[in-house]
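For reference, the structure discussed in these notes is given below.
All protein chains but one are shown in place.
Entry: subunit A
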Amino acid sequence: MTMTLTILFVIVTFGSVAVSVYLVIKNYRAKGVLEKKEQDVSRRMYELAILKELGDRIGYSLDIQQIIDIITSSLRQFIEYSAVSYMLFEPDKVIFKVHLERSVHRRFVNDIRDRMLSSLGALLDREFDKKDVKEVLSGAILIEELDEPVRSFFNIPLVIDEKVVGVLTVADTKNGLYKEEEMTILYKIIQQASKAVTSLQGVVKTEQKKLNSMVESMADGVVMTDNDYRVVVANPAVKSMLGLEKKSEPTVFDFIDNLGGKFDIRGKLEESIKLGKILDTPEALIGERFFQIVVSPVRSTTTMSSGEILGGVVIFHDITHEKELEELRKDFTSMMVHELRSPLDGISKMADLIIRKKSVIKAKQITDEYLPIIYKNSSDMLRLVSNLLDAAKAESGKYQISREPAIDIRKIVDERLKFYTPSAKEAHVKISALAAKDVPNAISLDPNAVTEVFNNFISNSLKFSRDNGEIAVQLFLHKATGDIINEAKTAGVKWFVKEDDNVLLNLPTSVIAVVTDFGLGISRDNIPLLFNKFKQFKTAALAANKKGTGLGLVITKGIIEAHGGVVGVASEEGTGSTFYFSLPIEIKS
């Protein structure tokens, strides 16, 4: 019994030991698999975490060095190394940053440096001098006793926008580290960072291009300098304003020279940058042009260095045209005094003379000499006042016309011809009329206003005609779908209008009235001034044979625009001029 029990005990004990051993062995194996799995998962989790963290920390930074710093500081968490280092290639130097995880010998660092320099040289296909390397060492200290060489070494090129900008390296004193597959995570990190920076740089480049082309195409002159007055930006407008077209990169001294003491650019920049204030110079005469000049400090708006003054910008705004208009307006006022007060003063003085000297002045002198002058002065003034009012209305687009539904424009032309024939004869000028057959005989228009337009055109032509000259008053029909140049040709119209006349582009179906003379013609520069109230009035006031107020064309424009038409001039200097207008018609079929 005891025996049996003993055997049983042995068996049980043995068995349990065997089972235990089995279980232990089994357990041990399973644990190994589990551990490996766990390692893989945590490694992958870690990879993801690192990538995410890097993504977050890199954010929208464009500073490659900063990004690489972030990467290298995170790297030790999953790669073993004695030293992690990077080299960045810059225009004037090579940045070499080494972070030692463990203390090494100086030779170790030099070895990494040389290897990295040669691989950078190979990647960029150029030679680098050790002298250009700017080394920054961090982490553990260098210890001379630890003379262990580089036994493991791994290099990854840093590529941004398909350009090699540097290399990243891990190195160790131990053997056999850094197998290709183990470095996948490093590749992934670098790739992700590179992708992020590349696409960000792309956005920045596009924005920069937009900004550049905006500054380049600005009509205002723009110069920007840094805090040391080095010119950073000078757009084409400022170069042409200051005669610096030939300088591709003008300096602040070029600006000082060409401003000729009229504007202290250096002083203003200094004041603006120091005080952080915008300085406005409302008017400066530089060369023959007037400028408003604004000097402003340029502040950084990036989150890192917000508010920091980076330099100054000078903006030149050409106000010559405004000044000219102001001058014209002043002239206009003084001309008004001359043209209105003088004749009124004349009338008053003449009447005073007649009253005081009525006993001595002969009645005949009063009626034949003085009264006609008083009459002429007062009617001239009346006409001037009316014209000024009309011109004001015309300019503000408020010219009132009273349309009549069915007017034959041919009749208006015939009447005008009869009216002007005597004065044309007197001036030895032949005046003729022509009307194309398809011009409708009933158009809606204001006959008095259109008559006035013809008066303006014809009297103008007479004024500029030569002896034995010729004036042609012509009418033809333009269809919305037709080519106006061909239509005029078919109708036999004589005019100086060319195909490139913008006024006649895209006209609706209209009657075109054309008055052409073969007189002196108008110079190209003077054509735009014809419709300028101020300019015309001054010219007319100073003319030797004062006829008209010079406001006729301004008023004409108002009348025709009130009819929905257009007015234009074409001229060849020395050959003659054409004045034309259009009257849109609705064709009832």
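One rule holds in what follows: a residue touches a chain if its C-beta (ideal position, glycine included) is under 8 Å from a C-beta of that chain, and two chains touch if they have at least 3 such contacts; residues count from 1.
One rule holds in what follows: contacts and distances are computed from a predicted model.
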Chain left out of the displayed complex - its UniProt protein name, from "Response regulatory domain-containing protein", "Aspartyl/glutamyl-tRNA(Asn/Gln) amidotransferase subunit B", "Sarcosine oxidase subunit beta" or "Acyl-CoA dehydrogenase": "Response regulatory domain-containing protein"
Hidden-chain contact residue, picked from the options A:Arg299, A:Arg341, A:Lys398 or A:Lys425: A:Arg341
Touch with the omitted chain, as defined above, among A:Lys37, A:Arg230 or A:Lys349: A:Lys349
Residue of A:Lys357, A:Lys398, A:Lys411 or A:Lys489 in touch with the missing chain, whole complex considered: A:Lys357
Touch residues of subunit A, complete complex, unshown partner: 334, 337-338, 341-343, 345-347, 349-350, 352-353, 356-357, 360-361, 365, 369-370, 373-374, 376-377, 541-544, 546
